[in-house]
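Contents: one structure, followed by commentary.
All protein chains but one are shown in place.
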Amino acid sequence: MRKTLLALVLLCVLFTSILFSNTTLRMIQVFASPERTKIIENIIEKFEALKPGVKIELISPPYETAVSKVNIMMSNEEPLDIVEVSDWLLSGLVSMGVLENLERYITRSEQAKYWVDGVVEAARTVNNTAYIMPNAIYVKTLFYRPDILEKYNILGAPRSMGEMMAICQYITNGRDQYGYSYRGIDPVNFMDLVLCSFFNDIDPACMYKTTSGKIIFEDPRALEGLKFYIELYHKASPKDSISWGFDEQVNAFVSGLTPILFQDPDTTALLNYLLTTGVYKTAPLPVGPGGKVYPTFGFGGWGIPSYSKNKDIAWEFIEFFNLPENAAYFCKEYGALPVDSRIYESDPYFGSAVFDGWAAMFDDPVTYQITAYPIDNELWGEWFRLQGDIQERLLMNRMTPERALQEFTNFWKDAGI
Amino acid sequence: MRVKKSVKKTLKALALGLYLAFAIAPILWIFLTSIKPPEDIYTFPIKYWTEKPSFDAYRYLFGFAKFSKYFGNSVFVTMFASIVSTFFALFSGYALSRFRFKGKGFLLIFLFFTQMIPAYLLMIPQFQMFSGMKLTNNLFGIIIIYIGLGATFSTIMSKGFFDRIPVSMEEAGLIDGCTRLGVLFRITVPLLLPGLAAVFSFSFVNNWNELFTAALFLDSDAKMTVPVALYSFISKAGIQWNVLGAGIIVALVPTMILFFFAQKYIIAGLTQGAVKE
Partner (left out) sequence: MPGSKQKKGAQAPFSSPEMRPHHSLKKKSRRFFFLLALFIPTFSVIGFLTIYPTIRGFILSFQNYTVFNIRRIRYIGLQNYERVLQSGDFGLILWNTFVWIFFSVLFQMLLGLGLALLMRKPFKGRGIYAGFVFYPWALSGFAIGLIWRWLFDGSFGIINDILIRLGIIERGISFFSDPVLAMVAVITVNIWYGFPFFAIMILAALQGIPQDVYESAWMDGANPINTFFKVTLPFIRPVLINTVLLRVIWVMNYPDIIYAMTRGGPAKATEILSVYMINIVFYENNNFSKASAVGVIIISILMVFTTFTYLVTNTKRMEL
């Protein structure tokens, strides 16, 4: 009797344990698009096939609301097990105390050994501690349209800022042909790329300081750079591009209106869809009078909320996602640069002509000095907005470059870098 | 005299035509965009008409982008919330119109006041409340919020409609021995139907298009509503205009159908009680 009872109890325990071995992980991405969602879902499916009993639910908020949504969800400790952390989100989430320190996982991981240069530093942007496992990097390069440039007997891409100015001015007719298109809504760091290229001593750890610790906006070279930047707009850019977003900017490139573009690698997915192979090419960013140019390392990665109850399985998935074959698939289809150096060697796509620009830049880290933004500064978001606003005033001639530099300097003195 | 009249008629037709052109030109452009192949969307010079019209974007919308699921969610949430808030407004509008009591003026001012509150002021407190009650990522949570969004304006409107229905009919019913509720449903509501159609349409339109609360409060793909899904076609790497355009067109269908049926009521409904036209 007692034995049967015991057996019954054991059976019950076994049954419930089987029942509850079904774990559902909740995962959120912040750069969603219908295609990207599909790609991540395919990787999830593979993982679920390997791990019966584990389900992963992918949350894909609209891109423009994603950062706020993640912040609000995490601050309310909404159930989440894997969270995509963009460079923008990282310092806020860390100070909220909701991101798990991943050092213990990463130090044990095989994959970290193969990371390309700069990834470790990116992962450890805040507190010198890795709170994320980077899944892709985003570095700007020069996109150009040889077919359009050839019409003006221009071969190849501009190698320096001066050449770029000359080409852009030469082809601009003020009607249906311009050189470069600006961007007003969320202006991504084009101004910084131009302005900093007038320097030869930018601090790799901070875009806005020189190696001697001076704020760059106080330096006379910044004025030259800014004037160059304004001139390019007035002489070679559609006037309304001051208010363009990514969409208009890329479409101006696709339609041939502006055959030169600085953009992130995720543009390749869209361009591959809209243009046939070979119609666009990439080249290294043009170097400035300082002989250098300072691209930055944008990154995204997977983090684990500190309140998650499924950290180990979450980590298993993150490692699975970053396996070379999965990461290669993700980066190729979505358009991003892999963090794993093995992928560049094994996958021919990343050696193809599309990647000429990046390959050349990564080969010469002195000229193309990867430089970090002070994104761990609390005022980074405000800076972004201030810079965008002043950019518009500058281009509309409503503010002098001298005054703008003064405002920039004051901002960073107050913010403390 | 006749000439003058026909001139007048032509002018009127012309004015009506101008209004129509002003109203529909943008959506016409979006429709033309939705049937273009991607390479014809942003061209220089602009292509108004593509030589290769196709409904690929619509196929993509319902195939790859699972739009029918979102559409179903939206219909469910919108109908549910609009019906409930219309009922709520029916009761409170009735009370505000038919009863005289202390503080009525205050209540009316209060209702107007709630219209002044910006949505972003409510967002964090609402989310914290709903998160605490485990009502995030829940269609019913969204329905509750939409009922709240609609209840105020619906009440203001429905009070207006009640005011226009002569009370003599209700008094007659009361004398015949019906209860107040009986009178309300048997005598007043049938007269009020057009007005209720208007109230319902207003909340329907608002709920159908609500984006920011839904984007914040709903997580799962299986629970997305149409506006959130449309918003998702804007990604870091640009806008898929043909698909977004197709989505906008499809999302317009329910409200357009509602307008066709309800416009008679909306116009007539607001004129309840007017004896002559």
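Going in written order, the chains are labelled A and B, and every chain counts its residues from 1.
The rule is short, and it goes like this: a residue touches a chain if its C-beta (ideal position, glycine included) is under 8 Å from a C-beta of that chain, and two chains touch if they have at least 3 such contacts.
Nothing here was measured: the structure is a model prediction, and the numbers come from that model.
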item	value
Touch with the omitted chain, as defined above, among A:104, A:151, A:239 or A:413	A:239
Which residue of A:184, A:225, A:300 or A:335 touches the chain not shown here	A:184
Of B:7, B:117 or B:222, the one touching the omitted chain in the full complex	B:117
Candidates A:124, A:214, A:311 or A:393 - the one touching the absent chain	A:393
Sole residue of B:7, B:222 or B:256 that reaches the chain not shown, by the stated touch rule	B:256
Residues in chain A touching the chain absent from view	67-68, 71-72, 75, 91-93, 95-97, 174-175, 184-186, 238-240, 242-243, 248, 251-252, 255, 257, 378, 381-382, 384-385, 388-389, 392-393, 395-396, 398
Chain not shown, touching residues in chain B	12, 15-16, 19-20, 22-24, 26-27, 29-30, 42, 44-46, 48, 85, 87-89, 91-92, 94-95, 97-101, 108-109, 111-126, 128-129, 144-145, 147-149, 151-152, 155-157, 159-160, 163-167, 170-171, 180, 205, 208-209, 211, 227, 230-231, 234, 239, 241, 244, 248, 251-252, 255-256, 259-260, 263-264, 266-271, 273-277
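Everything that follows uses one rule, which is that only the chains that are shown with their structure count from here on.
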item	value
Euclidean distance of C-alpha centroids - chain A vs chain B, Å	39
Chain B residues touching chain A - in the complex, by the definition given at the top	38-39, 41-45, 64-65, 124, 127-128, 131, 136-137, 212, 215-216, 219-221, 228, 231-240, 243
Complex contacts: residues of chain A adjacent to chain B	26, 28, 31-34, 36-38, 57-65, 68-69, 72-73, 76, 78, 176, 246-247, 250-252, 254-257, 266-267, 269-270, 273-274, 335
